[in-house]
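A single protein chain has been omitted from the complex, and every remaining protein chain is retained in its original position.
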Amino acid sequence: MDDGAELVQLLTPEGERVHHPVYSVDLTDAEYRGLYRDLVLVRRIDAEATALQRQGELGIWASLLGQEAAQVGAGRAMLPEDFAFPTYREHGVAWCRDVDPLHLLALFRGVNLGGWDPNEHNFNLYTIVIGSQTLHATGYAMGMQYDGAESATLAFFGDGASSQGDVNEAFVWAASFNAPIVFYCQNNQWAISEPLELQSRQPLYKRALGFGFPGVRVDGNDVLASLAVTKAALEHARAGGGPTLIEAFTYRMGAHTTSDDPTRYRLSSELEAWKLKDPIERVRSFLFKNQLADASFFEELDAESEALATTLRDGVRAMADPDPLSIFDTVYAELTPLLTEQRDTFERYLAGFAEENA
Amino acid sequence: MDDGAELVQLLTPEGERVHHPVYSVDLTDAEYRGLYRDLVLVRRIDAEATALQRQGELGIWASLLGQEAAQVGAGRAMLPEDFAFPTYREHGVAWCRDVDPLHLLALFRGVNLGGWDPNEHNFNLYTIVIGSQTLHATGYAMGMQYDGAESATLAFFGDGASSQGDVNEAFVWAASFNAPIVFYCQNNQWAISEPLELQSRQPLYKRALGFGFPGVRVDGNDVLASLAVTKAALEHARAGGGPTLIEAFTYRMGAHTTSDDPTRYRLSSELEAWKLKDPIERVRSFLFKNQLADASFFEELDAESEALATTLRDGVRAMADPDPLSIFDTVYAELTPLLTEQRDTFERYLAGFAEENA
Amino acid sequence: MPPITLAKALNEGLRKALEKDDKVLIMGEDVGKLGGVFRVTDGLQKDFGESRVIDTPLAESGIIGTAIGLALRGFRPVCEIQFDGFVYPAFDQIVSQLAKYRNRAAGKIAMPVTIRIPFGGGIGAVEHHSESPEAYFCHTAGLKVVACSNPVDAYFMIQQAIASADPIVFFEPKRRYWDKADLDVTASPAPLESARVLRTGTDATLVTYGPTVRVCMEAAIAAEDEGRSIEVIDLRSLSPLDLPPIVASAEKTGRVVVVHEAPSECSLSSEIAARISEAAFFSLQAPVLRVTGFDTPYPPSRVEEDYLPDLDRVLEAVDRSLAY
Partner (left out) sequence: MPPITLAKALNEGLRKALEKDDKVLIMGEDVGKLGGVFRVTDGLQKDFGESRVIDTPLAESGIIGTAIGLALRGFRPVCEIQFDGFVYPAFDQIVSQLAKYRNRAAGKIAMPVTIRIPFGGGIGAVEHHSESPEAYFCHTAGLKVVACSNPVDAYFMIQQAIASADPIVFFEPKRRYWDKADLDVTASPAPLESARVLRTGTDATLVTYGPTVRVCMEAAIAAEDEGRSIEVIDLRSLSPLDLPPIVASAEKTGRVVVVHEAPSECSLSSEIAARISEAAFFSLQAPVLRVTGFDTPYPPSRVEEDYLPDLDRVLEAVDRSLAY
């Protein structure tokens, strides 16, 4: 199914820039370095989170290892007024939207259910129920349209999610209302243990043909191509051209989550093959070959990366557990009589314990 | 959107046979007459039901007026072992599957919720929740596959239904399991008051492209084309070729149901235009032109039609209301303690009334 | 103004809401040109345009899912579900997203979405058109659930629901759409989340909501002829419940019968019986009795009168209660 001919690529795994008849990027040296920095730091956040989970600091972690380019490319293609709707794995997009990674860690630690303000970052809360957010993104895009805003939404979902009714309804709605939305499917080849072939017998970007809007497959391990294709699709949407489906062809290099054991269902040779297409290595080699960055850049980035990791470690370890009474506080705009009663009773109950232990 | 070029047609509105490079039928004179008879009788059933509703004998009726050819063509394409999954409007298919029309009338009268045995006719009960039956049909087709049966299912749905998550999930499943199923969408241009354009910006048969199986648009007012295309798709499915989506392009000539008032949302000129494409007239004119039927045939059919209408009228009027206690009887294989209690209490309660009134 | 039907009162209430706040949107199947199958949105698209009154594709999950996105963008969508039995495709979006969004966001996001659902039986319809699914939503934390029973409440409650910062499932008693009443639009309505004592009495209390309010009122009147004084409470708000007036009534009469069309298991009447039995434990002269739809699927319409709680079944329960 890996149909190379269809794949938009601007940077080969070997770090060579290649020409594409439709898509291109034209970045300054600093911007190239910026993308590299994003990729490195995002991977570092991810590695640190995985480590913290192993140490028992997080309940679970969903690693983006291997998907950094797909996410950074998409995230950096957005304008501030655009709005992203992530799944639970878009740590790289969160990074691009300036969401403090500690918010992500707090969620996976079990301290809250989504700590940031979506409207502050134009980055929705993580959505765990597969596919739901694609409809939210479509509705939000309709709202942009009604507001006359020249902006667009970017809806993230996985290859597995493409089978959900909601995702296909989102396609129906987006087409019907010609909504300014880009559907961004990271096809990382797996939905937990299920290979892509179980969900679809043809490349996923072709799903769009069934709904009457364009679909594109991009090399999701190529940050430049991911950026270029997403940028073009967002511009198309903002200009009133309607929805696009982007399939970012990539690979989940790690387990589904820290609870998963991929050795049960896939061969390590597959991973080895994909390692050769690593999304970061190719940018590094591109920067080197073209002398876009010197040794000090890499050194500073290493240091920044270490510092970031330390911040995360310290931040997570310092996180207080929520106040038990906060369970009641934001269910409704105001406490209902029942919740007031439950809260008061529980407060007295906790106080009783505190006394007993005093 | 009426893209004539895409439409498979074998019989023009004027009753001329036309050649199609892919699809053909080769019927005996008797078979041609048989199709005409089906169309006429099915329309008669429908007209009678509408009249009975007006007389207060039925609670509601969903007319198939205008869709006779789409349904008879599909119904007659089936083999006995195939299995049909109707919506609530497939009276013509029910006819082809030898379901007594009185069963249909009983349902719309409110006497039962589906009176026939699906397994006796390989024709499922009517399904009112839009789209649900497409998944049942897919599951049933998977079962045929597991059984090694060389048969297929035929799943009916409407243009409006194409927007439902379930229908698209059925496409996903059918493609994934290469199930022996034919999806038969009667695009009658309207979902109650909503025109097709609200559901899809491109012809519906193209939806299949998004899921990786073939889609065909057939003139749903042409019984020969509907028959030929469905037959081919069923054969393809039975032979292991997997799913096909057929869009039968037709028109709902009546109201959505007897409760509906289409003058609120569509122009009568639209109906006038479609009257020229009437599914029955063209067969009549074909039979005439080619001298496939003589006057006595038409006379006998008229008589048969009248007799059928009388049978229906009498049958409906003679229908007894269900026993109130039957409400409890088929919820589970056996009455639960709660239902036994409710049934007994209700029985005593009814008996109390009977006594009071005695 | 001449007496107004419940359907028309809703229509007027929606119109008011659309006029007052241009963030209010109406969306659903056939709500535009057709004005809804019950004509509740009649004329609104004509007057407010296609981007305020939106005919959507045919998929309920899509309706609620996009409404959530619109709410996030600052709109106040009012979604119509065409019939009770068609809300289930949207159940996931309602239960896992709409109900939980505010709490997920620790209060930073509001979800002012109203879901209008015509509910209940008695109109001679086919399957799925006569259900009473309110308990599913009452069991769902994060939602509020209300039901109107008359034109006046319909007019005010729909506006209050739309103005609420919380997601509200708004049940409309479809067989009462054509009931009429005088409407004074200048009156000031009771709070949305308050129950109302419709009729005071001393011998027993009937607690109900939606379409069976009229049944209970008729039962109370019939009981009066037999010298029984029956109190009738219209819950109006199903979640949260306004318990104080119900408990007060239970303490006064000592006998409570809860009436609704929905089946009994894990229903509103279970909940009310449980709460009253606890709160008025020492006052109850009889157990809280329940007159409900049977625990079966809604039957074919030719026997629906047997399924639906009617005057006689209510009176019979009152008798049983009084016999304790």
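By written order: A, B and C. Residues from 1 in each chain.
Quick note on the criterion: contacts are C-beta pairs under 8 Å (C-beta built on N, C-alpha and C of every residue); 3 or more make two chains touch, one makes a residue touch a chain.
In this text the structure is predicted, and so the values were computed from the model without any measurement.
Student: So one chain is hidden, and I want to know which residue out of A:27, A:47, A:271 or A:338 touches that hidden chain in the complete assembly.
Tutor: Once the missing chain is taken into account, the touching residue is A:338.
Student: Which residue among A:23, A:83 or A:108 touches the omitted chain?
Tutor: Of these options, the touching residue for the absent chain is A:108.
Student: Touch as defined at the start, partner being the missing chain; which of C:8, C:52, C:73 or C:100 qualifies?
Tutor: Of the candidates C:8, C:52, C:73 or C:100, C:100 is in touch with the missing chain.
Student: In the complete assembly, which of B:15, B:34 or B:114 touches the absent chain?
Tutor: In the complete complex, the chain left out is touched by residue B:114.
Student: From the listed residues C:12, C:42, C:80 or C:127, report the one that touches the chain absent from this view.
Tutor: Once the missing chain is taken into account, the touching residue is C:127.
Student: Contact with the hidden chain only, please: which subunit A residues?
Tutor: 59-60, 88, 107-113, 128-130, 160-161, 163-166, 191-194, 198-199, 259-260, 264-265, 321-324, 326-328, 331, 338-339, 342, 346, 349, 353
Student: Mind pulling the subunit C residues that touch the left-out chain?
Tutor: Residues of subunit C in contact with the hidden chain: 61, 85, 88-89, 91-92, 95-96, 99-100, 103-104, 127-128, 135-136, 138-139, 141-142, 239, 262-271, 273-274, 277-278, 281, 286-290, 294-297, 324.
Student: For subunit B, which positions touch the chain that isn't shown here?
Tutor: Against the missing chain, subunit B presents residues 112-115, 117-119, 124-125, 127, 129, 132, 134-147, 153, 165-166, 169-170, 172-173, 176, 329-333, 336-338.
Assume only the chains that are shown with their structure count from here on.
Student: Taking each chain's centre as the mean position of its Cα atoms, how many Å separate subunit A from subunit C?
Tutor: Roughly 40 Å, centre to centre.
Student: Would you kindly tell me how far, in whole Å, the mean C-alpha position of subunit B lies from that of subunit A?
Tutor: Centres of subunit A and subunit B (C-alpha means) sit 45 Å apart.
Student: Any chance you could list the residues of subunit B touching two or more other chains?
Tutor: Within subunit B, residues 163-166, 198-199 contact more than one other chain.
Student: Mind pulling the residue numbers of subunit C that touch at least two other chains?
Tutor: Each of 56-57, 59, 61-62, 89 in subunit C touches at least two other chains.
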